[in-house]
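Removed: one protein chain of the complex. Kept in place: all other protein chains.
To keep things simple, chains are lettered A, B and C as they appear, and every chain counts its residues starting from 1.
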Amino acid sequence: MSSERLLRLYREMYLIRRTEEVIADLYKEQEMRCPVHLCIGQEASPVGVCQELEPADVAFSTHRSHGHYLAKGGSLLALMGELYGRQTGCSAGNGGSMHLIDRAAGFMGATPILGATMALATGAAFATSMRQETRVTVAFFGDAAIEEGVFYESANFAVLKRLPLVLVCENNGLSTCSPLSVRQPPTRTICDMARGLGMTAVSGDGNDVLAVSQLARQAIDIARGGGGPVLIELPTYRWREHCGPGFDFDLGYRHPDELAAWQERCPMQRLVRHMEKTGVADAAALKRCEAEVQQEIDAAVRFARESPYPDESLLLAHEYMP
Amino acid sequence: MSSERLLRLYREMYLIRRTEEVIADLYKEQEMRCPVHLCIGQEASPVGVCQELEPADVAFSTHRSHGHYLAKGGSLLALMGELYGRQTGCSAGNGGSMHLIDRAAGFMGATPILGATMALATGAAFATSMRQETRVTVAFFGDAAIEEGVFYESANFAVLKRLPLVLVCENNGLSTCSPLSVRQPPTRTICDMARGLGMTAVSGDGNDVLAVSQLARQAIDIARGGGGPVLIELPTYRWREHCGPGFDFDLGYRHPDELAAWQERCPMQRLVRHMEKTGVADAAALKRCEAEVQQEIDAAVRFARESPYPDESLLLAHEYMP
Amino acid sequence: MKPRTLRYCQAIHEALDLSLARDPSVYVMGLGVPDPKGVFETTLGLAEKFGSQRVLDMPASENGMTGIAIGSALAGMRPVLVHQRLDFAILAMDQMVNQAAKWCYMFGGQQGVPLVVRMIVGRGWGQGSQHAQSLQSWFAHVPGLKVIMPATPHDAKGLLIAAIEDNNPVISIEHRWLFNIEGPVPEGHYREPIGQARVIRPGRDLTIVAVSHMTIESLRAAEVLAEQGIEAEVVDLRTVRPLDRATILQSIAKTSRLVAVDTGWPSCGVSAEIVALAAEGAWSALKAPPVRVTLADCSSPSTPALARRFFPRVHDIVNAGRRVVGLEPLTERAPAAGDPPADVPDNDFRGPF
Partner (left out) sequence: MKPRTLRYCQAIHEALDLSLARDPSVYVMGLGVPDPKGVFETTLGLAEKFGSQRVLDMPASENGMTGIAIGSALAGMRPVLVHQRLDFAILAMDQMVNQAAKWCYMFGGQQGVPLVVRMIVGRGWGQGSQHAQSLQSWFAHVPGLKVIMPATPHDAKGLLIAAIEDNNPVISIEHRWLFNIEGPVPEGHYREPIGQARVIRPGRDLTIVAVSHMTIESLRAAEVLAEQGIEAEVVDLRTVRPLDRATILQSIAKTSRLVAVDTGWPSCGVSAEIVALAAEGAWSALKAPPVRVTLADCSSPSTPALARRFFPRVHDIVNAGRRVVGLEPLTERAPAAGDPPADVPDNDFRGPF
């Protein structure tokens, strides 16, 4: 991979990371008045997958969607506007963090009811196939969402119709505070299960953006080439609490050592180490890129804060489409 | 298997077959005013499975449940009463053919919403496991019901908790008039899929009552022994129309030759041939048993016809349990 | 020249046929849609005509398939999803209510979901507790949905076309006992506006607001009342969301009396909404307490013996009408030979469906 490409990967992961850190910092001001599910630590998945997509390809996500939205090219300004509940938000303030959309960027929508957007993504892929377009649809979701029957129903239809669909399961081992072991049998993996349904299924290091992008490349090729849906399972770890800006070690359901171990595998540091090892690291370029990103974020926060709230007269405005 | 045992299998299949033939004949009188889904041709499954159950074991079923109800020991009188909409019916007339129950016989209930009773059966098995009882729960259903997400959700939980559950999928290749091919991918079998979920899954000739009972024996042993849920797939064929008393070759979705081929594999004739081959056939005994069954059925029809309808004052009586 | 007539099921068929022909993004999907029974004839032959890509069967996966239909709508299609019974669509409440109904609003009005979900409501002939639910009030409760319940072949066609062309999710609830009724249906393309009720019979003494099959029964009841010298105005709701408040209130302003007749249950039902609307909005006009005619407040019994008391019938509407004008109820004559049984719409109706 070219060093520009690697730098771009770094930049996108850094954008997600810093955006969420800034959200976490500013959240305590109580101006962002909506539940936020941060994906800090999980940036390799959105960036690795989205960088392999064509511009016409589309993506859906769930409650933990900031990363997917940004990696797919969603507007940072509109994200911040949304978190601040402003008229300029990507959903005009009606959505909040759990309802992001940027249709121009091919980010079709994120909604927090577990599993639901898998079916929507399958339907978008179905539309593609009915119209004989070459677009691929991606659905991002977690290891709990896959427990919903709608996953199974969507998968069955996608396999039946050989739809150009890529399902990305970010397996952070947790549903809120509940470990995988109380939800899924230890005797089968998520990939086994998906293969049983007739899908191609692959697994790889979810904290290694290069590994992710390689898996994504293959999956996208299969899906686009008429080989039917592909599931990618990406083991990873969320650093912060399930919902909200903080850490949650006080709750006792996980030990700080666990985080420490995963921080060793920080997707951004891993990428930097890779760049160093392959001799393409450019500390100055990284610093520049970080500074640029920070400026973008600062501008977005300013933009959001200066944006007007939706007027009360708009309460009913968006209920129906003309 | 002893000749008495074989004769009993014959008797039970004959009971189901004749009961349904009588229903089909009398249906045109328009006295049984409810949808009926006949299982003529599919008798080996209910009889083969139920004969391996202990009396304390329980079963659930769906819309096509006459066979399961009778094979589990459900009252013939109460079945006929129910079809005739009488107070003496197994559901006091409130249910009709699609809602059969005989709790004394361990037939926990049949309801026609596809897939729903799989979850109920899983729950009954869960209760068993919470109470550390040794009872096995069986769910009978068709090849379309397995397409419902509730199957997947139930299976996941049953595997997770290693529940004493046997799922019997009677695969007659049809959902109403729709072939399997428009509903499930040809690239995987139902057993593959179930195994992917972490279940033990086996398949066998659904028209051979001895084969069914052997599979059932193994499955029940595994389930009772703590080995978790087992799925049995039984390819078979329904002779009559999906719903109603007649044949439906006028519809054109299947050819009479198909029926003819399957009639060659009639589960009852197969058993008779087996008895002949092993030298335990006793034509007189079979005739006697048939005559007895016919008398039972005639008595049940008489009973139903002579039973009173529920009084209109009972309309609201059963809405809530005191 | 006598206007052309069609049966209700043919009117639906014509709406689908026409819509498929006009717009390549329309497709029709549901269990049994392309099968030889064609969902009570409403989809008969359409797969042959438009291909199995556009008129298709599906797995028995109501929730997933609804989500798939919605997703395809987000990607530019106009799906029509069909359920042989409303009861089966209950599996898909999440996708219909959490996703389709909310999409436009929760994303700030950027994109509608042009989805139509047809649901058929069973009645009689042993359509028991899980095959006879008429849950329009659930859908009418939910912002973001539109809900049509045509009573005539004319409206069945015009409203379904309007639904397919609407940019929002529309639930179409079709009563099984309407499928064989015949009525004038214009040829070609036309839309009936969603959200407009219609005064289907004028009268001065009381207003009967009814919907779907109950509109037909109410017309019959109005005839019976007319024989007794009572002139009922019958308002056919046609749409239960959005509700045409103006037409309802106008009629009550004229007649001062209200009977609300619904195919569903009473508690929090459409009939409750109509009565509440009248109480709030036509208070000074009303001269007697309004009356609801609904299903009995219990699950649907299968036995025909209870059908007569469970389902509202002409007789019940007649007596409700008498009550609001201050007359005693009439006792019903005992069923006589030749009367259709209470669990079929007419003597020609045959089970098992």
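Convention: contacts are C-beta pairs under 8 Å (C-beta built on N, C-alpha and C of every residue); 3 or more make two chains touch, one makes a residue touch a chain.
If you're wondering where the values come from, they're calculated on a predicted model, not measured in any experiment.
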Interface partners of the hidden chain - shown chains only, full complex considered: A, B, C
Hidden-chain contact residue, picked from the options C:D87, C:D155, C:D205 or C:D244: C:D87
Omitted-chain contact residue, chosen from C:S52, C:Q228, C:S267 or C:N347: C:S267
Option from C:V275, C:V314 or C:V344 whose C-beta touches the chain left out: C:V275
On subunit B, residues whose C-beta touches the chain left out of the figure: 58, 60, 89-95, 99, 101, 103, 108-109, 111, 113, 116, 118-128, 130-131, 149-150, 152-154, 156-157, 160, 317-322
Absent-chain interface as seen on subunit C, which is shown: 63, 87, 90-91, 93-94, 97-98, 101-102, 105-106, 128-130, 135, 137-138, 140-144, 241, 243, 264-265, 267-273, 275-276, 278-281, 283, 288-292, 297-299, 301-302
Where the unshown chain meets subunit A, residue by residue: 27, 30, 33-36, 85-86, 89, 91, 93-99, 111-115, 144-145, 147-149, 175-178, 182-184, 243-244, 251-253, 309-312, 314-316, 318-319
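Here is the rule we go by: only the chains that are shown with their structure count from here on.
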Common touching chains of subunit C and subunit B: A
Chain centre separation (subunit B, subunit C; CA means) in Å: 35
Approximate Å spacing (C-alpha centroids) for the pair subunit A, subunit C: 42
Averaged-CA centre spacing for the pair subunit B and subunit A, given as whole angstrom: 46
Sequence positions of subunit A contacting 2 or more other chains: 149-150, 152-153, 156, 160
In subunit C, residues with contacts to at least two other chains: 58-59, 61, 63-64
